[in-house]
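Got a structure here, written out as structure tokens. Questions coming.
Every protein chain of the complex appears in place save one, which is left out.
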Amino acid sequence: MSGEVLLLQLANGLSFGVIFALIASGITLMWGIMDFINIAHGELYMLGAYGVWLWLVIGVGDFWLALPLAVMGVLGLGLALRGTVLRRIFDRPPLHTLLATYGIALILQQGVLAIFGPFTKELALPVGGLVSLGPVRYPAYRLVVIGVGLVIIVGAWILIQRSTYGIWIRAVAQDRAMAAALGVPVPRVYTVVMALASALAAVGGVLAAPLFGVSPTMGGEIILLAFIVVMIGGLGNYVGSVIGGVLIGEVIALGAIWLQPTEAYLGALGVLLALLLLRPAGLLRAAR
Amino acid sequence: MTTAIVEARPWPARVARPGLAVVVILLVAGVPWWASSYLILILTSALALGLFALSYDLVLGVTGLISVSHATLFGVGAYGMAIAMTRLEVGLLPGALTGIGAAMAMAWLIGFFSVRTAGAGFIIMTVIFAHSVEHIATIWTSLTGGENGIILGVARVTLVPGLALQFAAGSWSAYYAAAACLGLAWWLCRQLVDSPLGLVLRGIKGNEGRALALGYRVGRFKILINVVAGAVAAVAGILYALCQGFVSVDLLRVLLSVEVIVWTILGGPGTLLGPVLAAVIMSLGIEYLRTVTHQYLIAVGAATLLVVLYLPQGLGGLLQQALGRGQGARRDA
Partner (left out) sequence: MLRVTDLHVFYGKSHILRGVDLELAAGEVVALLGRNGVGKSTTLKALIGLVPAHQGSVRVRTDAGWQEVTRLPPWERAALGLGYVPEERRIFPHLTVGENLRVGLDRLRLAGAERRHALQRAFDLFPALADHLHRPGRVLSGGQQQMLALARVLVLRPRVILLDEPSQGLSPLLAEAMMEAVARLGGEGIGVLLVEQNALAALDTCRRAYIMDKGRICHHDEAVALRADPVAMERMLGVTADEEAAP
């Protein structure tokens, strides 16, 4: 194993990691703040990917124009779900929310399958060419994914730390009743959390589309890995889910050096489950 | 709390129950005489899934353990048997025992998890666990046949010298075996639930903290019931595989684990009979849908969502609500 391969995989791991982080951070926000386990979240990621593909097929020429359009579409869907179905199951036991969101995920996934067919759709790289990274030449688009992803992640973090809704979100996460008694409009905070999580997942899907292609099962394939990231990073811990996401991304990428890709995935799974058994509360403490 | 006054039930009621049981048994036993091979096959599958739901009701309905990995036990039972029979060339009974043993070991592991973690974390971990096994089964093609599964063909077992049973897709033996197992298991589970052990389990579901405070080794009981339920689920999986003639990854899927939860909720957790009926009816329904359209999974998803939204207490609960309102009114008057 040469240093160049190592460097390549480290960079790849970061690009995976950023995408995992975008999805996992949304899940951890919903779980930590609203006690809401959303198995359907992976489908929002998938719909983000289909969204950007669709806009490009329709004729919106620029990938970077299609991105916000796709994100807004998914955002609309996320809010529609919140307003209709999800509102009724917010206060239910975790099993019910898990089942209900599983049902929604199945409907979305099969619906997309029925409409668009099972085959993976390829997307041209919006940024082509290679860039010199020290001794290696690395695909420019992957660097763009890392860059854009990090910007969005950091931006969301700043929002959560500084803005009014950010403070309210954290207050509700720490003591919902007391926040309510101080005047925080809790349902509105939930809506904001759903919107934020949906947008993050959608961005992840859009960025992933040129890398992995667009298929109906891409959401289901990634959702459990995202939950593992959440559990490693600590429930409700935004920073933890980001770090966990990058960690898992690296484990998979580096594992792929020695193992087949699918085995690398399982290896990561095994390692993570072992870690979880040792520290069930999450490896990183739930700092808010 | 008012105590119920127990009166001797009038003789029509006392005859009705066993009478109904006899009628049911006759109906069930008579099916293969008039049904087509295909119908026998899907009914056997439905019965096997009913047995599966029964085993899960022990876990969820009676003890309150929320595991989303029960189909893993169902599938591992079937795979264990299939792998032993095809790769190790053993007979049906040793193969079945292998499958049951493997499932019980896995059930022990799940039970072990359940003691270490609780609540939503445990639920998610069972999902992850189930998904991992599903994934392994799909890629480890040399062992499991991957997506194609393992074909069982015709399996023969000799009960006593001179009397041999033959299991193949749609065979009568599989049907009667499934019906007999279901009936026997249901009766045994009823005894279990009414026994002191059953009381402890229900106590754990009702108030785990109190059970702990009373000195019960709650963890041990959880693991125990999971292993017992795992064995029953494995038998169900084996029967299912025998009647279909092959084993595939579909038996292990997270989807099946979710479906059995829906059946249990719909039928009424803890009633034992409810989940069985719900499983039989709904699996028949899904089978029918599958012949009609490719997109039957959308209906499954929709059904799951609707059950959770509108029938979280199951059909039994709905009935109870309707009855309870009547009773409650009488009590207040």
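In this document, chain identifiers A and B correspond to the written order of the chains, with residue numbering beginning at 1 in each.
By definition in this document, a residue touches a chain if its C-beta (ideal position, glycine included) is under 8 Å from a C-beta of that chain, and two chains touch if they have at least 3 such contacts.
Just so we're clear, the structure is a prediction, and the values are computed from it rather than from any experiment.
S.K.: Among the chains you can see, which ones touch the chain that has been omitted?
M.R.: For the complete complex, the undisplayed chain touches A.
S.K.: From the list A:Ile158, A:Leu182 or A:Ile257, pick the residue that touches the absent chain.
M.R.: For the chain that is not drawn, the touching residue is A:Leu182.
S.K.: Which of these touches the unseen chain: A:Ile167, A:Ala195 or A:Leu273?
M.R.: Once the missing chain is taken into account, the touching residue is A:Ile167.
S.K.: Contact with the hidden chain only, please: which chain A residues?
M.R.: Its contact residues with the unshown chain are 164, 167-168, 170-171, 174-175, 177-186, 287-288.
Simple rule for what comes next: only the chains that are shown with their structure count from here on.
S.K.: Just give me the whole-number Å value for how far the CA centre of chain A lies from that of chain B.
M.R.: From the centre of chain A to the centre of chain B is 35 Å.
S.K.: Can you list the residues on chain A that touch chain B in the complex?
M.R.: By the definition above, chain A touches chain B via 31, 35, 37, 39, 85, 88-89, 92, 94-96, 98-100, 102-107, 110-111, 113-114, 224, 227-228, 231, 262-263, 265-266, 269, 273, 276-277, 280.
S.K.: Looking at the complex, which residues from chain B come into contact with chain A?
M.R.: My answer: residues 66, 68, 116-117, 119-121, 123-125, 127-129, 131-132, 135-136, 139, 255, 258, 261-262, 265, 294-295, 297-298, 300-309, 312.
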